[in-house]
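The complex is shown incomplete by one protein chain, all other protein chains being positioned as in the whole.
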Amino acid sequence: MTSESIAVATPENVLELHDLSISFAGPHGPQLLVTGIDLALVQGEIVSVVGESGSGKSITALACLGLLPRGLFVSGGTISIGGVDCTDASDSTWRKIRGPEVAMIFQDPMTSLDPCFRVGSQIVETIRAHEDVSTKIATRRAVDIMGAAGVPEARQRFDQYPHELSGGLRQRVMIAAALALEPKVLIADEPTTALDVTTQASIIGLVQELSRDRAMGVLWITHDLGVVSQLAQRVVVMYAGEFVEVGSLDDVFQQTSHHYTDGLLDSARYQARGERFGFIAGGVPEPAAWPAGCRFSTRCSAADELCNVHPGKAVFGVGHMYRCHHPLEVVTRG
Amino acid sequence: MNAAVPDPDESTVLPSAQSSAPVAAATPRRRSHLADRLRLFALMAYGLVGAFGLIALRVPSLKRRMTDQDLSSTLLSPLSDGYLLGTDVLGRDFVWRLIGGLGVSLAVGLSAAALSIGLGLLLGILGGFYGRSAAATTSVLIDLTWAFPAILLAIVFAGWLGPGLRAVVLALALTGWAAFARIVRGEVLSLREREFIAAARVLGVPKRVVAVRHLIPNLIPLTLVMSVFFVATSIVAEAGLSFLGLGAQGSTPSLGIILSDGRDYLTVTAWPVVLAGGVLTGLVLLLNSLSDSLRDRFDPHRRHDA
Partner (left out) sequence: MDDSVVVEGATKTFTSRFTSQQSVAVDDVSFRVAAGETFGIVGESGSGKTTLARMILGLVRPTSGTVIVDGVDVWAAERAERRSLPGRIQVVFQDPYSSMDPRMKIGRIVGQGLRGRRKHEREAEVVRHLELVGLTAKTARQRPHELSGGQRQRVAIARALIMNPRILVADEPVSALDVSVRGQILNLLADLQVEYGLTTLFISHDLGVVRQFCDQVVVMSKGQIVERGTPDRIFDDPQDPYTASLVASIPLLPGGRT
């Protein structure tokens, strides 16, 4: 799909999750890990999913590729990629979808790349697994895509092994491999967490550029609010297995409604010297220990009896969703 | 929200990694569960018989049954004439020969393994955890011993201490420790980089104490797996040495001796070889299989989560 053909009149949902829930097949019966996920990702859009440990963000991402680990399964709702329902897709169907439709990059490129093989050949392998092209053509495409991913001297790098490349370059190779088949959706799970700040900035820039040029939807998962503020057009805040706030970057960061988002922002902000550091008291509850009502109520200073009822989705303005009985007053932050 | 409340220490247990969700163990496989049970049962049976054999070797009235000859009923097949498993070339009751043989195997296997493991642990830790000279010395020792054939040492010990099981055990122990020490050393080299070892040292805990308190408990899985494996190899080695005449002497039964005797009369009857060989093979296979499954169970890379 070249840039020309994307004369977008109506943006197409390249990834759609509807009331998705994921459970774990435990010894005492199924245990919910993620519930009620609704998400629509549009071509060329960058959405960032923010969450900490126990939020379920990584398994939600894995579900979108049919890569849920053994013991986990989709227990409700649907997953659609490029308009096609993939919820109950078989392994072989998923294999056809992964690559051309949806791709993923991970935090540690060292474990995603086979250290025994040259990096270029791994991209070629991906291409030839899906398309019937000669090695020569696949090689040329691989070198091209490596160049597009910002790998300098791509032709020489093609023949190098993963350990010969720096962390940033390895991540670019990962991105090249992910893009080789021109997927509609790119899912990135903490891809820059292990990189130094300057490299992180360049990878973020690269992904933004690629998303724009290829009208590719990007789901970027992170715990780093700084990265979110640099990169995201829309933000999804995830806590204890559900979305607690969704909206544009401005909505979520400036017109914060949910107390968890507020606490998170407070914790991530730098204060003046001598000031106390922001934090949220307590810790994330295990799925088995989720409160029946609002899952954040055990740590929320605004919680009361009403919060014993699980909050449904409330929408404020255009596309700004939150789950809270006592949303913060809309105050524009300076 | 920002009350300076100390973190409550009840309930909330977080999974460690930032980006992983709480996931628990993979579903156990039913088939191997049954195999595990069977194997355990078989090993216990072996163990009990072997233990009994060991005791019997010490009790004259029982030992007699292993050594009493009945030259009128030699080389009988199993289930003939009151002899459940037949007799050997000197008319000795095969059942009792096997029981005694197993007892010897057990005794040799366990003692050789215990000595090897002990030596191996000590030298492995010395070689991995202490300074350069200790490392170099143990390295040389390991390499020298590694290359030394056990049989040669057994012959030397046989010459010095007189032939018999004591020589065998010593020979096996003094050659077997090297392989284990090498593995332990590798493990220690990686363990010592772990932060909790560094923390202990910063806390001023002396090296000796760190080795006992931290290294050894973390070496237990490895030790367990290797021990079982060692017992198996020692048993086979003893059988081999006895087969050659270096091990059990006189009328003391040993699976190796039974095999050796049986070989001479293979043309007449295969039973001694088959029975003794079967018992030996079965034991070694069981031990190897146990060692494998222990290793799998303790494998830190076994995927417990996503």
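Labels A and B are assigned to the chains in the order they are written; within every chain, residues are numbered from 1.
Here is the rule we go by: contacts are C-beta pairs under 8 Å (C-beta built on N, C-alpha and C of every residue); 3 or more make two chains touch, one makes a residue touch a chain.
Just so we're clear, the structure is a prediction, and the values are computed from it rather than from any experiment.
Residue A:276 is the one among A:28, A:136, A:163 or A:276 that touches the chain missing from this view.
Between the chain not shown and the residues A:116, A:197 or A:318, the one that touches is A:197. Of the listed positions B:73, B:139, B:218 or B:288, the one in contact with the omitted chain in the full complex is B:218.
For chain B, the residues in touch with the chain missing from this view are 4, 6-7, 9, 12-14, 16, 18, 194-196, 198-205, 213-214, 217-218. On the side of chain A, touch with the chain left out of the figure occurs at residues 52-53, 196-198, 200-201, 223-227, 229-230, 253-254, 263-265, 267-281, 283-284, 333-334.
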